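Each remark here refers to the structure printed beneath this line.
Note that one protein chain is taken out, while the other chains of the complex remain in position.
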Amino acid sequence: MGSLFDKNPELRRIYEKGLEVRKKVMGEEYVNKALSEATEFDRELQEMITIFAWGMIWTRDEVMPRKIRSLINIGILAALNRGNELKLHVKGAIRNGCTEEEIKEVLIQVGAYCGLPAAMEAFKIAKEAIREVKEEMSKEGKR
Amino acid sequence: MGSLFDKNPELRRIYEKGLEVRKKVMGEEYVNKALSEATEFDRELQEMITIFAWGMIWTRDEVMPRKIRSLINIGILAALNRGNELKLHVKGAIRNGCTEEEIKEVLIQVGAYCGLPAAMEAFKIAKEAIREVKEEMSKEGKR
Amino acid sequence: MGSLFDKNPELRRIYEKGLEVRKKVMGEEYVNKALSEATEFDRELQEMITIFAWGMIWTRDEVMPRKIRSLINIGILAALNRGNELKLHVKGAIRNGCTEEEIKEVLIQVGAYCGLPAAMEAFKIAKEAIREVKEEMSKEGKR
Amino acid sequence: MGSLFDKNPELRRIYEKGLEVRKKVMGEEYVNKALSEATEFDRELQEMITIFAWGMIWTRDEVMPRKIRSLINIGILAALNRGNELKLHVKGAIRNGCTEEEIKEVLIQVGAYCGLPAAMEAFKIAKEAIREVKEEMSKEGKR
Amino acid sequence: MGSLFDKNPELRRIYEKGLEVRKKVMGEEYVNKALSEATEFDRELQEMITIFAWGMIWTRDEVMPRKIRSLINIGILAALNRGNELKLHVKGAIRNGCTEEEIKEVLIQVGAYCGLPAAMEAFKIAKEAIREVKEEMSKEGKR
Partner (left out) sequence: MGSLFDKNPELRRIYEKGLEVRKKVMGEEYVNKALSEATEFDRELQEMITIFAWGMIWTRDEVMPRKIRSLINIGILAALNRGNELKLHVKGAIRNGCTEEEIKEVLIQVGAYCGLPAAMEAFKIAKEAIREVKEEMSKEGKR
């Protein structure tokens, strides 16, 4: 069972739609790397993420604009203590047009609702993410 | 040490500002009840919440509108598995002008990022909160 | 947007497959109730759960038998502190043929890895779930 | 396998020591109830708790007085979102000689480090626990 | 108080039994290192783990085979966000005879029940653990 599409070929369309959104938000380079490094072990995970999160949820942007989804995700990931994903989604937030001020506001709110250690950790990660994504976007712009 | 103001009288102004916002978002009846039932044991907690969360964070609404803060809080509280507070903040979201559709979108996102059990629990709580807050707001309107 | 199928009609087949497994594991009565009580607010959640968890994961039973999936889920839900879902999945485990002894072993393991309070809570919930599901199954048998 | 002692009879002495401490801290009535209601399903859990937590840890009171252990446990259980156990251990704290003021201080600290929702929940639970344990202790005193 | 056995010499037998199982599952090299590096500060922790988790739980293999315990532990540790222990227990799972396919199935289930970020993190850790443990086992085989 190497791919979800072996048994569920009808998922292909949602996957393609999701892949497009995922690349726009997470950055084409990151997504291409994640997919090209996928093995028998984690290919189906990559497909599920692309279908379920990106194809079925992040595409619902007529109801909830991606910018707001990004801010909500930053709050959620800081609460869940998932630093790696938090970093990726801070970058995604910037790509989606969130300002640094907005990201800061979410994380200050995290301080009151998740506790100060959660906020300190998240601020450190976000600071690094913002610096990195600016470089990435400036490189992308030059191509 | 019965009140924060005994030692920190300068906090009074921020407390007053916070109290006003807290009542607007959480409902006057709920806040009055929380404060009037406070004893020696939990009065300082009530003061801290009003000062820190409401006076120092929820007042920063020129940067982040309260409606967005409500949506972010719903995501955070669902992630933290704090059902009682989640219920209060779903009600607050409706008072802040969020639509049921927006709340639903946050909770669907919770499904992907916090797992399906977190979403199921949160949807159940939100459904109840929305029904109740509508009744509360209709009563308030009649007065 | 009342139903996932409005925009993604191709998901119907996986939904149907998932619905069948969900009913077998969670009990027909519970699933029918969950679906018939669904409103505009939570219908899409119910559809997502049926498609993603039941249609796409619980159907992979040639790789992982449902009995083992049930035991793993009990461990996960106890760790996540999600009591309501834990109760439903303890019932599901019994329906899937797990013995009380096996469930007990998972929860003892929870004691060592998630801490004793997690285990105490989970044992209490499981005890109740086992009593209830036996009654449910005996009623079902009589029809 | 009905009891841990079937295979590990040497644990009996630590169990007896633990049982004595457990009763002193949690209240004799509560412990007797927990043990008398234990079935084949959860007897070994009760034994493990008594041996591991009470016999091997709460007995180390020359290094760490029980009063301090109680305060630490209140912080931990509030952080873990384990309300039922929190309630029992607030009662235990009072039995161990902690004052209401000390319990309040721990929970205010919880507000800063675990977030305000964790503190609000914990204060509510503690308030109830203190009221109940005072009644229990007054009844016990009368016997 | 340098060792648990100073005050509880009767625990020695369970410790020895646990030590044997621990070495078989976690690898002799890892366990020897953990024990030889233990100081006054953490020796008793190492003893407790060996006695409680390994001597009292992992030895109950007539009720629950070690292979299943490994799979359950992978689910639990992914849910708890304990990456270091997750890595060690993925290695343990392979030593206990679990296949990569089985580990993958647990982690896909983690995606649905703990959320996609938990699954992504766990897949990354597991991939690394599997590569490393294969090398370790091949070295051990050559000796």
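A, B, C, D and E label the chains in the order they appear, each numbered from 1.
Just so we're on the same page, contacts are C-beta pairs under 8 Å (C-beta built on N, C-alpha and C of every residue); 3 or more make two chains touch, one makes a residue touch a chain.
This one's a predicted model, so the numbers in the text were calculated from it and none came from an experiment.
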Give the labels of the shown chains that the missing chain contacts, considering the complete complex.
A, B, C, D, E
Among D:Leu4, D:Val31 or D:Val110, which residue is in contact with the omitted chain in the full complex?
D:Val110
Per the definition of touch given earlier, which of E:Leu19, E:Leu77 or E:Ala119 contacts the omitted chain?
E:Leu77
Contact footprint on chain C, counting only the chain that is left out:
112-118
Using the document's contact rule, name the residues of chain A that touch the chain not shown here.
81, 100, 104, 107-108, 111, 115-121, 123, 126-127, 130
Had the left-out chain been drawn, it would touch chain D at residues 52-53, 57, 60, 63-64, 68-69, 71-73, 75-80, 101-102, 105-106, 108-114
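Everything below uses one rule, namely that only the chains that are shown with their structure count from here on.
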Co-neighbours of chain E and chain D - touch as defined
A, B, C
For chain B and chain E, which third chains touch each of them?
A, C, D
Thinking of B-C, which of D-E, B-E or B-D forms a repeat of its interface, with over half the contact pairs identical?
B-D
Which chain is in the middle, if each chain's centre is the mean of its C-alpha atoms?
C
Can you check how far apart chain A and chain C are, centre to centre, with Cα atoms defining each centre and the answer in Å?
28
In chain D, residues with contacts to at least two other chains:
48, 52, 81, 115-118
What's the contact topology between the chains, one of line, ring, star, complete, other?
complete
